[in-house]
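Have a look at this one before I ask anything.
What you see is the complex with one protein chain gone and the rest in place.
Take a look at subunit A:
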Amino acid sequence: MHLLKKPWIIAVGVIPALAIYLIFSIVPIFISFYYSLMSWNGFSEMQFVGLANFKEVLQDSVFWVSVRNNILVVLASVFGQIPIALALALLLNRKMKGAKFFRTIGFMPVVISTVVISITWRMIYNSEYGMINNFLEAVGLGFLQQNWLGDPTWAMIAICITIIWQFVGLYFIIFLSALQTVPSEILEAADLDGASEWKKTIHVVLPSIWNIILISIVLCISGSLKTFDLIYVMTSGGPANSTEVMATYMYDKTFEGLRYGYGSAISVLIFVFSIALILITTKLLRRKEV
């Protein structure tokens, strides 16, 4: 690192990236603040309506369903992906044949496009030809068959399962590589003390990767807040709005209902909600650390 005599050179280097980043990532957030105060159908004259859009959103029961579903997705991700991934990583964290194979297949869903996953799982859940119902039939549990995505009580659960399936592998691999950094001297010392594997895990291994677990939780929350594609393709928020999340609700209102101002107001709320949730969790987790 060193100082440069001509600071304008730094500007030349940084400005292209900064300009693109500002215009296409930060400016849109401010645009949505501006348009959220308007009533606009995309064609006719725009009208300033103050906070009317926000008032209407907050009184719409479908919006609150979508907030609840967003929270459900976050909870399912944090309490589904993280523990399963951690357990699997602890199991694989030893010398064993086929370790490479388990890792490769374990991570595979993470690289597959969400659209491909969504369409595939839509067929898996299909009530007539789907894999799950066919399987239940084949093993004589036909009475458990459901119209998984068509039934409001099951649809959200079915979606959460797919989301967990999609990203377990990511945290599995993150935890595996974290486990490899646990110093072997400490583990050997614990062995000499006659600690059982369970005790070693609780008292030595988990504390030393605790930081990674916390970071993964934050990643998991911010990742699951981005859920849109999967639900849009699998159910488009249906049946009867039972799987609506904030982003699909926003999409419907804006592009199906042609209400750009209203959609912008929802955008603002998504932004505020996401940032608030991430800030709160980082704060909470930090405090525990101390």
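The rule we apply is simple: a contact is a pair of C-beta atoms (placed from the backbone, for glycine too) under 8 Å apart; a residue touches a chain by one contact, two chains touch by 3 or more; residues count from 1.
Please note the rule applied: contacts and distances are computed from a predicted model.
Taken from the listed names "Zinc protease", "Cytochrome oxidase subunit I profile domain-containing protein", "Redoxin domain-containing protein" or "Carbohydrate ABC transporter permease", the protein name that UniProt assigns to the chain not shown is "Carbohydrate ABC transporter permease".
Within the whole complex, the absent chain has one touching residue among A:Leu58, A:Leu75, A:Met131 or A:Ile202, and that is A:Met131. Annotation for subunit A: contacts to the undisplayed chain at residues 1-4, 7, 9-10, 13-14, 16-18, 20-21, 23-29, 31-32, 35, 88, 91-92, 94, 96, 98, 101-102, 104-116, 118-124, 126, 129, 131, 134-135, 138, 165, 169-170, 173-174, 177-178, 212, 215-216, 219, 222, 225-226, 228-229, 232-233, 246-247, 250-251, 254-255, 260, 263-264, 266-268, 270-271, 274-275, 278.
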